[in-house]
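Omission of a single protein chain aside, the complex is shown with its protein chains in their original locations.
A, B and C label the chains in the order they appear, each numbered from 1.
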Amino acid sequence: MSIESSAAEIVEEFEMFDTWLDKYNYIIELGQELEGLDSQFKEQKYLISGCQSQVWLTAEFNDGKVYFKADSDAIITKGIVYLLIRVLSGNTPTAIVDYDLSFLEKIGLKEHLSPTRSNGLNSMIKQIKLYALVYQTKEKQR
Amino acid sequence: MSIESSAAEIVEEFEMFDTWLDKYNYIIELGQELEGLDSQFKEQKYLISGCQSQVWLTAEFNDGKVYFKADSDAIITKGIVYLLIRVLSGNTPTAIVDYDLSFLEKIGLKEHLSPTRSNGLNSMIKQIKLYALVYQTKEKQR
Amino acid sequence: MLDIKKIRSEFPALHQMVHDSPLVYFDNGATTQKPDVVIERVQHYYENENSNIHRGVHYLSQEATSRHEEARVIIQKFINAADSKEIIFTKGTTESINLVASSFSKKFISEGDEIIVTEMEHHANIVPWQQVCEEKGAHLKVVAVLEDGSLDMESYKMLLSDRTKIIAVTHISNVTGVINPIKEIIELAHGQNIPVLIDGAQGVSHTKVDVQELDCDFYVFSGHKLFAPMGIGVLYGKESWLEKLPPYQTGGEMIKNVSFERTTFNELPFKFEAGTPNVGGALGLAAAIEYITAIGIEDIEAHEKELLDYGTQQLSKIENLRIIGTSDNKASVISFIFEDIHHYDAGTILDQLGIAVRTGNHCAQPLMKRFGLSGTIRAAFAFYNTKEEIDKLVSSINRVRKMFI
Partner (left out) sequence: MLDIKKIRSEFPALHQMVHDSPLVYFDNGATTQKPDVVIERVQHYYENENSNIHRGVHYLSQEATSRHEEARVIIQKFINAADSKEIIFTKGTTESINLVASSFSKKFISEGDEIIVTEMEHHANIVPWQQVCEEKGAHLKVVAVLEDGSLDMESYKMLLSDRTKIIAVTHISNVTGVINPIKEIIELAHGQNIPVLIDGAQGVSHTKVDVQELDCDFYVFSGHKLFAPMGIGVLYGKESWLEKLPPYQTGGEMIKNVSFERTTFNELPFKFEAGTPNVGGALGLAAAIEYITAIGIEDIEAHEKELLDYGTQQLSKIENLRIIGTSDNKASVISFIFEDIHHYDAGTILDQLGIAVRTGNHCAQPLMKRFGLSGTIRAAFAFYNTKEEIDKLVSSINRVRKMFI
């Protein structure tokens, strides 16, 4: 599925919820669902700084596409990073680098899903794009 | 004349003036009247710091009394220092050290005659009292 | 007894809805809300009195100068300093500590010297000293914290040595609310002629401070944690110390004469106040001090003690909730964690319920490490908080628990 359609799908899912409570319950559910990382990946070098909770992110490059995996010690953060991964994972580096992630604003949890410094979303997005950028550069150099 | 009566005299003189203009004209007159210092005294060591205009102050100790002379490059400052000298000069060190100079407030030129840092009055009073204190200490040590 | 209803009506920011719930503001350890009198004082200044001070001969400048220096006297009286020239205006606690660390070390710290801090300090009272140590080849010694959050005084006594040059310790922990025995700390230090800096960022708003009785050498705090505006703070220093320290920042106001050959510096307090001061901030701080003094520090302390006791009792009942800092000498700050919910998750949902608590490491990572935690949830009560608000916190925590467990 393209980035746009996964994003649209998520926005649609969230439209079904009327209250912030339901939305958070869903994010918590997603967070609980997301397969965590093996402890070998819960290391400093995978840690994203700038978040109140710890977030570890790994990436793999396969057949021209980038695959992400992530984990966090906080459930809500895990739910949020799940959304990012669901949209971006399995796409080409260029698609990932270019995508503007504005779908997050449409979900209606502004204080969490708009990139401010305190919630760490900024740092997560930065890290994801950085991975993509690295693979993009590598590809070009071949 | 005692410090108190000279001070009272000055307050009385100023009561004759209704407007600030007259008061300032009088101060300017006093400033123009005050015999200046010889240029030999217009030196760094007699200069009072903390004034916008330059004020030089000298003191002499004679027969148990302190005599001040002063000069300034600004006429208003000269007039003001004249008032101080008229009240304090020729008195004992102890009398000078103890006197509170509240008569200045009664003259009705608060912004000039209340000791704030910017007009330098504070520095002048400090310097006058410092001279008196030095002579007081010297006397006691004899 | 405080008239809480009246008091609350004087703090406009307390009366707002957050995510459709009435705000419960428990983030007072980070910054306090401001009473109308403070906000109006600042406004009045800018509408009527605004001017640059000290050197102007015109009316506005003279008036503003007088107000600014009166504010200094109000602060002096508030902490009972011996002289108003011992009160230096800074932009806050962090700057005050940086000033002392920088100026003190220039003159008094050399290779092999030691500086003592504690394991419970805010980063602002660690990093400047760490930097000084690095620059000078000195060593940072750290007083340990006991399991109940109080200082290990034995550890302190053992660290005191003839190489100790200065001790920097917080009055009240911003994480646990634990009140340190600063009087005893100072006495022990002075027994060996070592000066002590007290970080009063959390101290001044919770308890009466008398710097002469404490005999501390430096006491620092921020206006914004004392119901005053941001951008203004205080460094109290004993005159004898301030005279000895070289200036920190340089520029206008703090000099007497400048030539390219030689510059001479001004007297105290101006020697440490380079540049145009934050006059509006200073007046706001003075207004805040007058406001809380009128209410009465003792009454404030009594009310906060009630909140602390009630909060501790109510929170202790909650399953899997652990309070960090159980010493019984505490100000009205409660830090806690859940054994089974991350502080960020809890804080997020509490926020949705209108409750502002702080979560995270509270700029005290070494203390977090000491307790093996990545963060806590902190409810810091000010005198305008109520038991009803604590009840709301408790019921909200119960809702949070339902969502995650």
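Just so it is clear, a residue touches a chain if its C-beta (ideal position, glycine included) is under 8 Å from a C-beta of that chain, and two chains touch if they have at least 3 such contacts.
Here the structure is a predicted model, which means the values were calculated and not measured.
Chemist: What shown chains does the left-out chain touch?
Modeler: Within the full complex, the chain left out of view touches A, B, C.
Chemist: Of C:127, C:318 or C:394, which one is in contact with the hidden chain?
Modeler: Residue touching the absent chain, from the options given: C:127.
Chemist: Applying the definition given at the start, please give the residues of subunit C touching the unseen chain.
Modeler: Residue positions of subunit C that touch the missing chain: 12-13, 16, 18-19, 23, 25, 27, 30-31, 33-34, 38-39, 42-43, 46-52, 55-61, 91-95, 97-98, 122-128, 130-131, 140, 142, 222, 224, 229-232, 249-253, 255, 257-260, 263, 274-281, 344, 347-348, 350-351, 355-360, 363, 365-366, 369.
Chemist: By the contact criterion defined above, which parts of subunit A meet the unshown chain? Give residue numbers in ascending order.
Modeler: Its contact residues with the unshown chain are 49, 52, 111, 116-119.
Chemist: Over the whole complex, note the residues of subunit B touching the chain we left out.
Modeler: 20-21, 24-25, 28, 52-54, 73-77, 111-112
Following the convention adopted for this analysis, only the chains that are shown with their structure count from here on.
Chemist: Taking the mean of the C-alpha atoms as each chain's centre, how many Å separate subunit A from subunit C?
Modeler: Once rounded, the distance between the two centres reads 38 Å.
Chemist: Approximately how many whole Å separate the CA-defined centres of subunit B and subunit C?
Modeler: Each chain reduced to its C-alpha mean, subunit B and subunit C end up 44 Å apart.
Chemist: Take the average of all CA coordinates in subunit A, do the same for subunit B, and state the distance between these two points in whole angstrom.
Modeler: 76
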